[in-house]
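A single protein chain has been removed from this complex, and every other one stays in its place.
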Amino acid sequence: MQVFIAQVINGLSLGSIYVLLVTGFNLLLLVAMIIHFAYPQVVVFSMYIAWVVLRYTNNNILLAVLAAIASSVILNVISAPLFQKIMSNREEVDINTTMVLSLGIGMIITDVLSHGFNKGLPIAFPSTLVGETPILRVGLISLLGGQVASLAVGIVAVSGIFLLLYKTRPGRAFRAIAEDPNGARLVGIPLLRTGLESYALSGILGGLIAVLLAMLLGYSSPGLGEQVAHKVLAVSIIAGLGNLAGGLVVGLALGILEALVQGYISGSWSNAIAFVVMLLVMLFKPRGLFGIKL
Amino acid sequence: MSLALYYFLSITAIYILMSWGLYLPYRVAHLHFLTVANMLISGYLAGYMVQSLGLPFVVALLAGFVAGGLLGYIVSLFIGDAPTFTVVIVGFTFIYISRTAVENIKAVGATMGMFGLPTIAATPVMHRWTILIILYALVLVVGFLIYRFEHSRLGRAASVVFVDKDLATSMGVDIKRLGRLLQTFSSLVAGGCGVMYGFMYRSFHLDFFTFHLVGIFMTVIFVGGYSTMWGTVIAAPALYGLSLILPPQVASWRIVIYGSILIAVLVLKPEGFITRRFAHRLETTLSRRRKR
Partner (left out) sequence: MIKKLLSFLAVLLFIASILGAGGQQESAAGGEGEVVIEEWEIPFLNSLTGAIASIGEYLQWGAERAAEEINEAGGIAGVPVKVVGVDTALEPQKGVVEMGKIVEYALVALGPVPEPVIMAAAPIAVENEMMTMTATTSLEYAEQFFPWSISWFPKTADRLPPLATEWADMEGVKNVVQFVGIYGPWPGMAAAHVDGLKAAGATHVGDVEVPQDAVTFGPLVVKALDMDPDGIIIACWPDKAAKIVQELKNRGWTDMNKILLFSSADDAALYTTGGSDLDGTIIYNYINVDQTNPRWTAFKDAYAADHNGLQPPSLSTNYYDAVYMIKRAIEETGVTGDPKKLKEERKLIAEAMLDMKSFEGLLFNWDMSGGVPTNKPTYLFEIQDGKKKLVKEIRP
């Protein structure tokens, strides 16, 4: 029983990674209609920026957080015109192209990280950020501060973004310009400013996610974004594109499934089994378990 | 013929065929990544048949085509008319499953790989020429079939499905059947490519078939042009050749260059370099010149 509980906690920890990334992914989908396949790579880039700041400021966590947020915002705002240009051709070009564009962005980010930071080696975050001592340890069950924080923030982020997008005026404005820019302009929503705000918001979230992942994982590497990108896309699709609550549930469920497969069956089969399960879900529920929310 | 030239031509042919394998289902807006899994499965199957069972290469090649086509057909029964992202997930799933399965099967070398596949002709030189001839025969045959498809009712139906599925349905297009056809054909082609890929190297290793290949073929399609088959024919040798002729200092930033090319094309020329309009204009010009 202890092992099972330990694995479920491990699964929640792994799942919270997916939840955080899927939430940011879904936010971009909701405010800009972008399938940002490389969103995990953007987050990993912010992790690297945070690491650089920590190195040169003697582990000043606040500055690192601000730097991560700033880098994520800048990357999002820089890429915004590229996505907007493609979206403006939507009559001729289908939405898959945003996914392909983000693929190109992801390739560039991963290669820049391989070349330009730490000679392409993985980076480790200081123990002050990660937390050395578990806050709870009973036999095989162990809980670190970072794990609790990332799960808690993941839930808060999903709730907060849901409230923002569906219960506030700015949130409705974001969704309006994503769904119908012309209609939004007609009702007086300032497109440029609102558009930039929406990208900046997802950038802020991306920066926060970067710091949380740093706390949770304690390390990063150039290939980390690519390693999780497939699963983030899959979670979003299984849950229902744009479905924030669905992303939370499916992300955690996938994490638990993977942990249980690794713990009880085999590590090498965990990806295959996880994807088979997701595939079976897709075959019976092609619009996702909880429905598309675009 | 120099070896460098031989490998350039062979791999270019594989890139063209595999990119066409992605291009065809994308005519109905399906990103059919199952083709990479088809490459892997058919390749290893053929390698096993030749090396362990002692069967002739021709039999193994046919088996590779059949295995690819069969798998593509069976999967297409479920996803022939599925949403784009379902097809994407299916592709990823089969790539993971096939890689994991091969890792655990000692008979095909598991993680070590399969070494020393025999030549398919009497001498290494004849082996290379045979590979090249088979590959370019495939390019011609598949190219011809795709050309005929493009200029048929099916091709026009696919164009309508790409733009508006509901319109296509109301016009009587059987989307599921069309999707099934395109997916099965692309998987069949991919199966054959997998066999040729391994016999070209005379070995198989799991790292010959990675998600990286998905990125390469997608870049070829989108840079070359996804609305006509000719874009792939230009982009495949150009992009592969680019990586070979860049000077070393620049070559280390190759991936950044590819990513930038992809982004630039998507933003500035969203349909790619060779658009349908361009291809049509070229065809019209050439046929006018022919009449004169």
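Labels for the chains are A and B, by order of writing; each one numbers its residues from 1.
The criterion applied here is as follows: a residue touches a chain if its C-beta (ideal position, glycine included) is under 8 Å from a C-beta of that chain, and two chains touch if they have at least 3 such contacts.
Just so we're clear, the structure is a prediction, and the values are computed from it rather than from any experiment.
**Student:** Would you list the chains present here that the left-out chain is in contact with?
**Tutor:** It touches the following shown chains in the full complex: A, B.
**Student:** Which residue among A:I17, A:A50 or A:I161 touches the omitted chain?
**Tutor:** For the chain that is not drawn, the touching residue is A:I17.
**Student:** Touching the left-out chain: which of A:S71, A:T194 or A:S270?
**Tutor:** A:S270
**Student:** Looking at the full complex, which residue from A:A6, A:A157, A:I189 or A:V281 touches the chain that isn't shown here?
**Tutor:** With A:A6, A:A157, A:I189 or A:V281 as choices, the missing chain is touched by A:A6.
**Student:** Of the listed residues B:L77, B:I133, B:V163 or B:L244, which contacts the missing chain in the full complex?
**Tutor:** B:L244
**Student:** I need the residue numbers on subunit B that touch the omitted chain, in ascending order.
**Tutor:** Within subunit B, the residues touching the omitted chain are 2-9, 11-12, 103, 110-113, 115-116, 124, 140, 143-144, 147, 200-208, 230, 233-234, 237-238, 240-241, 243-245, 248, 251-252, 254-255, 282, 286.
**Student:** Spell out the interface residues on subunit A facing the chain that's missing from view.
**Tutor:** Those residues of subunit A that touch the unshown chain are 3, 6-7, 9-11, 13-14, 17, 114-115, 118-124, 134, 137, 140, 142, 144, 216-219, 221, 223-224, 227-228, 258-260, 262-264, 266-268, 270-271.
Everything below uses one rule, namely that only the chains that are shown with their structure count from here on.
**Student:** Quick one: subunit A and subunit B, Cα centre-to-centre, how many Å?
**Tutor:** 31
**Student:** Spell out the part of subunit B that touches subunit A in their complex, as residue ranges.
**Tutor:** Subunit B residues touching subunit A: 29, 31, 78-79, 82-86, 88-90, 92-93, 96-97, 99-101, 103-104, 162, 211, 215, 218-219, 222, 252-253, 255-256, 258-260, 262-263, 266-267, 270-271.
**Student:** What residues on subunit A touch subunit B, complex-wise?
**Tutor:** By the definition above, subunit A touches subunit B via 82, 85-86, 89, 92-94, 96-97, 100-101, 103-108, 110-112, 115, 226, 230, 233-234, 237-238, 241, 268-269, 271-272, 275-276, 278-279, 282-283, 286-287.
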